[in-house]
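Now for chain A:
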Amino acid sequence: MIQIKNLNKSFELYNQNNTNINVFKNINFKVDKGEVVALTGNSGTGKSTLLKLIYGSYVISKGDVLIADVNVRKSSPRDILKLRKNKLGYVSQFLRVVPRVPTIEVVIEPLLDIGCEKKIALKKGQEILEILKIPKNLWNLSPLTFSGGEQQRVNIARGFIHNYPYLLLDEPTASLDHNNKNIVLHLIEKAKLNGSAIIGIFHDEIARNKVATREVNLENL
Partner candidate 1 sequence: MNDMSKDKNIDIQIYNFAYLDENTKRMIRRALLKALCIPGYQVPFSSREMPMPYGWGTGGIQVTSACLIPKDVLKVIDQGADDTTNAVSIRKFFQKTANVAVTEKTSDASLIQTRHRIPETKLKEQQILVYQVPIPEPLRFLEPRETETRKMHALSEYGLMFVKLYEDIAKHGHIETAYAYPVKTNGNYVTDPSPIPKFDNPKMNNNPAIQLFGAGREQRIYAIPPYTNVKSLDFEDYPFEAMKANFKCSICGSSDSYLDEIIVSDDGKRSYICSDTDYCKEQTQLNSKEEDQ
Partner candidate 2 sequence: MMQDFLFKASNISKYYGQNVGCKNVSLDINSGEVLGIVGESGSGKSTLLNCIYGNLKVDEGDILLNDKSKTILNFTKIDEPKLRLIQRSDLAFVHQNPRDGLRMNISAGGNIGERLMAIGHRNYGEIREIASSWLEKVEIDVSRIDDKPSTFSGGMQQRLQIARNLVTKPRLIFMDEPTGGLDVSVQAKILDLLRNLVRELGIAAIIVTHDLAVVRLLADRIIVMQNGNVIEAGLCDQVLDDPQHKYSQLLVSSVLQV
(Lines give C-alpha, C1' and ligand atoms only; values in the text may rest on other atoms or scores of the structure.)
Protein backbone atom coordinates (compact mmCIF):
# COMPACT_ATOMS: atom_id res chain seq x y z
CA MET A 1 0.00 0.00 0.00
CA ILE A 2 1.07 3.55 -0.74
CA GLN A 3 -0.06 6.05 1.82
CA ILE A 4 0.18 9.84 1.46
CA LYS A 5 -0.24 11.69 4.75
CA ASN A 6 -0.56 15.48 5.12
CA LEU A 7 1.90 15.96 2.33
CA ASN A 8 3.19 19.49 1.71
CA LYS A 9 5.61 20.66 -0.94
CA SER A 10 7.12 24.06 -1.49
CA PHE A 11 10.19 25.13 -3.45
CA GLU A 12 12.57 27.77 -2.14
CA LEU A 13 14.40 29.36 -5.05
CA TYR A 14 17.35 31.20 -3.52
CA ASN A 15 18.73 32.50 -6.75
CA GLN A 16 15.45 33.96 -7.96
CA ASN A 17 14.78 36.61 -5.33
CA ASN A 18 14.21 33.92 -2.71
CA THR A 19 10.88 33.08 -4.27
CA ASN A 20 8.88 30.53 -2.33
CA ILE A 21 6.54 28.43 -4.42
CA ASN A 22 3.85 26.47 -2.60
CA VAL A 23 2.86 23.55 -4.76
CA PHE A 24 0.28 21.90 -2.52
CA LYS A 25 -0.72 21.45 1.08
CA ASN A 26 -2.03 18.59 3.16
CA ILE A 27 -2.56 15.91 0.60
CA ASN A 28 -3.96 12.65 1.96
CA PHE A 29 -4.82 9.48 0.14
CA LYS A 30 -4.09 5.76 -0.04
CA VAL A 31 -3.53 3.37 -2.86
CA ASP A 32 -4.15 -0.30 -2.23
CA LYS A 33 -2.89 -3.38 -3.99
CA GLY A 34 -4.55 -3.82 -7.36
CA GLU A 35 -5.60 -0.18 -7.60
CA VAL A 36 -4.77 2.32 -10.33
CA VAL A 37 -5.13 5.84 -9.03
CA ALA A 38 -5.15 8.56 -11.67
CA LEU A 39 -3.98 12.00 -10.58
CA THR A 40 -5.99 14.78 -12.15
CA GLY A 41 -6.02 18.54 -12.03
CA ASN A 42 -4.89 21.35 -14.26
CA SER A 43 -1.29 21.92 -15.24
CA GLY A 44 0.70 23.28 -12.33
CA THR A 45 -1.30 21.57 -9.62
CA GLY A 46 1.67 19.38 -8.86
CA LYS A 47 0.87 15.97 -10.33
CA SER A 48 4.39 15.23 -11.51
CA THR A 49 5.77 16.81 -8.36
CA LEU A 50 3.74 14.39 -6.30
CA LEU A 51 5.11 11.41 -8.21
CA LYS A 52 8.64 12.67 -7.71
CA LEU A 53 8.03 13.14 -4.00
CA ILE A 54 6.83 9.57 -3.75
CA TYR A 55 9.83 8.35 -5.75
CA GLY A 56 12.22 10.34 -3.54
CA SER A 57 13.49 12.63 -6.29
CA TYR A 58 12.06 15.65 -4.52
CA VAL A 59 12.47 16.51 -0.87
CA ILE A 60 9.27 16.31 1.17
CA SER A 61 8.60 19.63 2.92
CA LYS A 62 6.12 18.25 5.43
CA GLY A 63 4.07 15.12 5.92
CA ASP A 64 4.82 11.52 5.04
CA VAL A 65 4.86 9.09 2.19
CA LEU A 66 4.65 5.47 3.24
CA ILE A 67 5.36 2.68 0.80
CA ALA A 68 4.70 -0.65 2.46
CA ASP A 69 6.77 -0.27 5.62
CA VAL A 70 9.10 2.39 4.26
CA ASN A 71 8.73 6.02 5.26
CA VAL A 72 10.25 7.89 2.34
CA ARG A 73 10.91 11.11 4.25
CA LYS A 74 12.82 9.31 6.99
CA SER A 75 14.72 6.91 4.75
CA SER A 76 18.42 7.18 3.96
CA PRO A 77 19.47 7.47 0.30
CA ARG A 78 20.55 3.83 0.50
CA ASP A 79 17.14 2.68 1.67
CA ILE A 80 15.44 4.64 -1.12
CA LEU A 81 17.77 3.08 -3.68
CA LYS A 82 16.96 -0.34 -2.30
CA LEU A 83 13.25 0.42 -2.45
CA ARG A 84 13.51 1.58 -6.07
CA LYS A 85 15.53 -1.41 -7.09
CA ASN A 86 13.19 -3.98 -5.66
CA LYS A 87 9.73 -2.54 -5.27
CA LEU A 88 9.13 0.90 -6.71
CA GLY A 89 9.06 1.45 -10.46
CA TYR A 90 8.82 4.77 -12.24
CA VAL A 91 8.08 5.51 -15.87
CA SER A 92 8.78 9.10 -16.79
CA GLN A 93 8.08 10.97 -20.00
CA PHE A 94 11.76 11.35 -20.68
CA LEU A 95 14.37 8.76 -21.47
CA ARG A 96 17.68 9.28 -19.72
CA VAL A 97 20.30 6.73 -20.68
CA VAL A 98 24.00 6.47 -21.36
CA PRO A 99 24.45 7.29 -25.03
CA ARG A 100 25.44 4.47 -27.38
CA VAL A 101 24.11 1.70 -25.14
CA PRO A 102 21.88 -0.70 -27.12
CA THR A 103 18.16 -0.65 -26.40
CA ILE A 104 18.09 -4.24 -25.19
CA GLU A 105 20.77 -3.46 -22.58
CA VAL A 106 18.86 -0.38 -21.46
CA VAL A 107 15.70 -2.40 -21.03
CA ILE A 108 17.17 -5.27 -19.01
CA GLU A 109 19.17 -3.05 -16.67
CA PRO A 110 16.56 -3.11 -13.86
CA LEU A 111 16.73 -6.91 -13.90
CA LEU A 112 20.54 -7.00 -13.84
CA ASP A 113 20.45 -4.56 -10.92
CA ILE A 114 18.51 -7.02 -8.82
CA GLY A 115 20.98 -9.75 -9.69
CA CYS A 116 19.03 -11.51 -12.44
CA GLU A 117 21.12 -13.76 -14.67
CA LYS A 118 21.93 -12.05 -17.96
CA LYS A 119 20.54 -14.86 -20.10
CA ILE A 120 17.19 -14.80 -18.39
CA ALA A 121 17.13 -11.00 -18.41
CA LEU A 122 17.79 -10.94 -22.15
CA LYS A 123 14.94 -13.34 -22.78
CA LYS A 124 12.55 -11.22 -20.76
CA GLY A 125 13.81 -8.09 -22.47
CA GLN A 126 13.11 -9.56 -25.89
CA GLU A 127 9.64 -10.57 -24.78
CA ILE A 128 8.66 -7.12 -23.59
CA LEU A 129 10.17 -5.39 -26.62
CA GLU A 130 8.14 -7.71 -28.80
CA ILE A 131 4.97 -6.95 -26.85
CA LEU A 132 5.65 -3.24 -27.29
CA LYS A 133 6.28 -3.76 -31.00
CA ILE A 134 9.74 -2.25 -31.10
CA PRO A 135 11.16 -3.55 -34.42
CA LYS A 136 13.81 -6.20 -33.89
CA ASN A 137 16.38 -4.37 -36.00
CA LEU A 138 16.38 -1.52 -33.47
CA TRP A 139 17.19 -3.63 -30.41
CA ASN A 140 20.90 -3.28 -30.81
CA LEU A 141 20.79 0.48 -31.45
CA SER A 142 20.82 3.19 -28.85
CA PRO A 143 17.28 4.40 -28.08
CA LEU A 144 18.53 7.99 -28.18
CA THR A 145 18.24 7.85 -31.97
CA PHE A 146 14.60 6.71 -31.81
CA SER A 147 11.42 8.65 -32.41
CA GLY A 148 9.53 10.09 -29.42
CA GLY A 149 7.01 7.25 -29.39
CA GLU A 150 9.70 4.59 -29.58
CA GLN A 151 11.69 6.20 -26.80
CA GLN A 152 8.59 6.28 -24.64
CA ARG A 153 7.99 2.59 -25.26
CA VAL A 154 11.58 1.79 -24.30
CA ASN A 155 10.93 3.63 -21.07
CA ILE A 156 7.80 1.60 -20.53
CA ALA A 157 9.66 -1.61 -21.25
CA ARG A 158 12.12 -0.68 -18.50
CA GLY A 159 9.28 0.03 -16.11
CA PHE A 160 7.38 -3.18 -16.78
CA ILE A 161 10.17 -5.72 -17.22
CA HIS A 162 10.23 -6.25 -13.49
CA ASN A 163 6.99 -6.83 -11.62
CA TYR A 164 7.19 -3.87 -9.29
CA PRO A 165 4.56 -4.00 -6.55
CA TYR A 166 4.44 -0.19 -6.69
CA LEU A 167 4.43 1.74 -9.92
CA LEU A 168 4.45 5.45 -10.74
CA LEU A 169 3.50 6.40 -14.30
CA ASP A 170 4.01 9.92 -15.60
CA GLU A 171 2.01 10.16 -18.85
CA PRO A 172 2.95 6.70 -20.10
CA THR A 173 0.81 7.01 -23.21
CA ALA A 174 1.43 10.65 -24.09
CA SER A 175 3.10 10.35 -27.45
CA LEU A 176 1.77 6.99 -28.57
CA ASP A 177 -0.59 6.18 -31.41
CA HIS A 178 -3.84 4.34 -30.85
CA ASN A 179 -2.51 0.80 -31.19
CA ASN A 180 0.52 1.31 -29.04
CA LYS A 181 -1.56 3.10 -26.44
CA ASN A 182 -3.76 0.03 -26.15
CA ILE A 183 -0.75 -2.22 -25.72
CA VAL A 184 0.52 -0.06 -22.87
CA LEU A 185 -2.89 0.12 -21.26
CA HIS A 186 -3.00 -3.64 -21.44
CA LEU A 187 0.34 -3.84 -19.64
CA ILE A 188 -0.98 -1.55 -16.91
CA GLU A 189 -4.11 -3.66 -16.63
CA LYS A 190 -1.98 -6.77 -16.23
CA ALA A 191 0.15 -5.17 -13.51
CA LYS A 192 -3.05 -4.16 -11.73
CA LEU A 193 -4.34 -7.72 -11.82
CA ASN A 194 -0.99 -8.86 -10.55
CA GLY A 195 -1.62 -6.79 -7.45
CA SER A 196 0.55 -3.77 -8.08
CA ALA A 197 -0.44 -0.48 -6.52
CA ILE A 198 -0.22 2.10 -9.30
CA ILE A 199 -0.36 5.88 -9.36
CA GLY A 200 -0.44 7.53 -12.76
CA ILE A 201 -0.94 10.73 -14.64
CA PHE A 202 -3.00 10.30 -17.80
CA HIS A 203 -3.92 13.37 -19.77
CA ASP A 204 -5.81 11.27 -22.23
CA GLU A 205 -9.28 10.83 -20.79
CA ILE A 206 -10.10 7.66 -22.68
CA ALA A 207 -6.96 6.00 -21.46
CA ARG A 208 -7.62 7.19 -17.93
CA ASN A 209 -11.14 5.84 -17.92
CA LYS A 210 -9.95 2.52 -19.22
CA VAL A 211 -7.40 1.68 -16.50
CA ALA A 212 -8.02 3.95 -13.51
CA THR A 213 -9.94 2.49 -10.62
CA ARG A 214 -10.12 5.86 -8.93
CA GLU A 215 -9.22 9.51 -9.53
CA VAL A 216 -7.58 11.90 -7.13
CA ASN A 217 -7.97 15.52 -8.13
CA LEU A 218 -5.18 17.61 -6.64
CA GLU A 219 -7.24 20.80 -6.94
CA ASN A 220 -9.90 19.53 -4.59
CA LEU A 221 -7.59 18.43 -1.82
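How were these picked? Simply put, all candidates are chains of the complex that A comes from, given by their letters.
Convention: contacts are C-beta pairs under 8 Å (C-beta built on N, C-alpha and C of every residue); 3 or more make two chains touch, one makes a residue touch a chain; residues count from 1.
Given the structure is predicted, the values throughout are model-derived calculations rather than measurements.
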Handout entry: Numbered candidate touching chain A, per complex, among 1 or 2
Key = 2
Fill in the blank from the handout: In their shared complex, candidate 2 is touched by residues of chain A numbered 11-15, 52, 56-59, 77-78, 80-81, 96-101, 112-113
